[in-house]
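Have a look at the structure that comes next, please.
Only a single protein chain was left out; the remaining protein chains are all shown in position.
Going in written order, the chains are labelled A and B, and every chain counts its residues from 1.
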Amino acid sequence: MAKITMTVNGRQVSGSCDDRTLLVHFIRENLGLTGTHVGCDTTQCGACVVHMDGQSVKSCSILAVQAAGSSITTIEGLAANGELHPVQAAFKAHHGLQCGFCTPGMVMTAVDIIRRHGSGLDEATVRAELEGNICRCTGYHNIVQAVLAAAAGMGGARQAAE
Amino acid sequence: MYETNYHRASSVEEAVKLMGAAAEGKYLSGGMTLIPTMKQRLAAPTDLVDLRHIAEMKGIAVDGRSVRIGAATTHEEVAASAALAAVCPALCGLASRIGDPHVRHMGTIGGSIANNDPAADYPAAMLALDATIVTDRREIKAGDFFTGLFETAIENGEIVTAVRFEAPARAAYQKFANPASRYAMAGVFVARRDDGAVRVAVTGAGADGVFRHPGLEAALAANWSPDAVANVTIDASALLSDLHASAAYRANLVKVLAKRAVAAA
Partner (left out) sequence: MGVEGIGAPVARKEDRRFLTGKGRYTDDMSVPGMKYAVFVRSPHAHATIRSIDAAAAKAMPGVIDVLDGQQLLADGIGNLICGWMIHSKDGSPMRMGVWRPLADKTVRYVGDAVAIVVADSVAEARDAAEAVVVDYEPLPVVTDPVKALEAGQPQIHPEAPNNQIFDWELGDAAAVDRAIAAAAHVTELKIVNNRLSPNAMEPRATLGVYDAGDDHYTCYTTSQNPHVARLVMSAFYNVAPENKLRVIAPDVGGGFGSKIYIYPEELVCLWASKRTGVPVKWTADRTEAFLTDAHGRDHVSTVKMAFDASNRITALKVDTIANLGAYMSLFSSCVPTYLYATLLSGQYDIPAIHANVRTVYTNTAPVDAYRGAGRPEATYLLERTIETAARELGLSPAELRRINFIRSFPHQTPVIMNYDAGDYEASLSAAMAAADWDGFATRQAEAARRGMKRGIGMSCYIEACGLAPSAAVGSLGAGVGLWESAEVRVNAVGTIEVMTGSHSHGQGHETTFAQVVADRLGVPIDSVNIVHGDTDKVQMGMGTYGSRSGAVGLSAVVKALDKVEAKAKKIAAHLMEADESDIVIEDGALKVAGTDRSVPWSQVALSAYTAHNLPAGMEPGLKEGAFYDPSNFTFPAGCHVCEVEVDPETGQTKVVQFVAADDFGNIINPMIVEGQVHGGLAQGIGQALLEGVHYDPESGQLLTASYMDYAMPRADDLPSFKVSTTNTPCPGNPLGIKGCGEAGAIGSPPALINAITDAIGNNELTMPATPEKVWAAAHAGH
C-alpha cells in the first residue's frame, strides 16, 4: 500500500492505494472523478486521457504511484467558473459527441493538440493526431470540425490578446 | 495486474541498487509496453524501478554529427528536437509516428530498444544507424544488441542509459502500419554514409525480429536510387506470417518501403 500525493485539477490530494493501482482507477475510485473512462485494455482507445504535468497521457497505462508528485488535469478540471472551455464549447456547437463515453478523452486530447499545434491546424493533422482516441459514434467528422473550430477560435483569441 | 512494489530512482546508481535488492524486478521507463503487459497479467515483476526521474538519462546532445540521446528521452522529445532534426531528421520522423501522442509523451527510446518488440520502430533505426547502445556498465553495438524476439544482449540488472550514433549523410524511415495495432507491419530504415556505405534495417516483418538486409544494402551501395531496389529479391521464408499479413505480402512491403525510403532520404 502506497501513500501518494499529487495535484489534481489544481488541488493537492492524498490517498492510499496498492502499488498496482492504475492512475485512472485512483482518479475514479479514490477521488470520485468518474469523468475519466476506461474503454480498452491495450492503451489504444484514449477514453482515459488526462493531462500530466501539462501533457496528454493515458491514465490506464500509468500507475498512480508513478504520478505521485505530478500535476494532473482531468475533464472535470477543464471548465472554469462554470464556463465551458472553448474546446468543450466547440464540441457542443459542432455535435462532436453522441454517447459521451469517449468524449472526456477526446476533449483532453484536443486541448493537447491545440497546445502543440496552435491555430494552424489542418484536417489531416487533426485526424493524424487523433490516432490514439477511438470513437464509435460520430465517425469523427464532427470531432474534427470541433477541434478545427476550437483551434481557430483559440488562436484568434490569443492574437486579440497580444 | 498482480501485486508489485514500486520504487523511484533518482540516479542510475540508485536504480541498480534497487534492482539488486528485488526478487524479480523490472525497470520501468515510460511503461507504455510494460504496464499494459502487466495489466494483462503476462508479466509479474515483484518490483518496478522507475527510471523516469533520473536526470542523467534524459536529453539529446548533438555535437557536429555525433548524436547522444538519453535513454529516458521520450518519443515526443525526439520528434520535436530541432538539433536532431538538423542532422538526422529521419529519426525525428520515426519518433513522431510511434504510437499516438499520449504514448509519445510517456514512451522512451531506451524502453523501446530494451523491449525489442519485433514490430517496434526504434530497433530498425538503431541497426541502420549503426548506433551504440550505452548501458551502466558497457557499450554494445546495435548489431550485437538485438538478439531475437523481445530479446537483447542486456543482462540482469543492466540499464540502457543512452544511445550514440554518427548521423548519416542520408536516411529515411518508411512504415506500413498494421491497421489494428498501428505497429509496423513492415518498416524499413535506410541510411547512407558519406563514404557510400549503406545500411538497411527492417522491422515488423522478420520472424526473428529486426534484421539488416544485405541484398538491399549491396544494391543501394552500388546505386543509391529507388530503382536499384527493383531487382533485389526479398526472401519471404524468413518473414513473419500472421492474421494480418502473409510473409509474401510482407516481402512485397519491404521492397516497396525500401524504395520509398530511398526516394524520401
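Throughout what follows, a residue touches a chain if its C-beta (ideal position, glycine included) is under 8 Å from a C-beta of that chain, and two chains touch if they have at least 3 such contacts.
Since the structure is predicted, the reported quantities are computational estimates derived from the model, not experimental observations.
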Next on the checklist: For the chain left out of this view, which of A:Gly10, A:Gly54 or A:Gly100 touches it?
Outcome noted: A:Gly100
Checklist entry - Thinking of the whole complex, not just what is shown, which of A:Leu23, A:Leu63 or A:Leu78 touches the missing chain? => result A:Leu78
Next on the checklist: Among B:Ser66, B:Thr147 or B:Ser181, exactly one should touch the missing chain; which is it?
Outcome noted: B:Ser181
Next on the checklist: Please output the residues of chain A touching the missing chain, sorted low to high.
Outcome noted: 18, 20, 28, 33-42, 44-45, 47, 74-76, 78-79, 84, 88, 91-93, 95, 97-104, 107, 123-124, 126-128, 130-131, 133-144
Checklist outcome for this item: Across the whole complex, the chain not displayed is touched by chain B residues 1-2, 41, 176, 178-181, 243-246, 249, 252-253, 256
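Following the convention adopted for this analysis, only the chains that are shown with their structure count from here on.
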Checklist outcome for this item: Listed in rising order, the residues of chain B that touch chain A in the complex are 1-6, 8, 28, 31-32, 35-36, 38-40, 48, 50, 52, 76, 99-103, 105-106, 181-182
Checklist outcome for this item: Seen from chain A, its contact residues with chain B in the complex are 2, 18-20, 22, 41-44, 46, 49, 52, 55-58, 60-63, 65-66, 68, 109, 112-113, 116, 129, 131-133
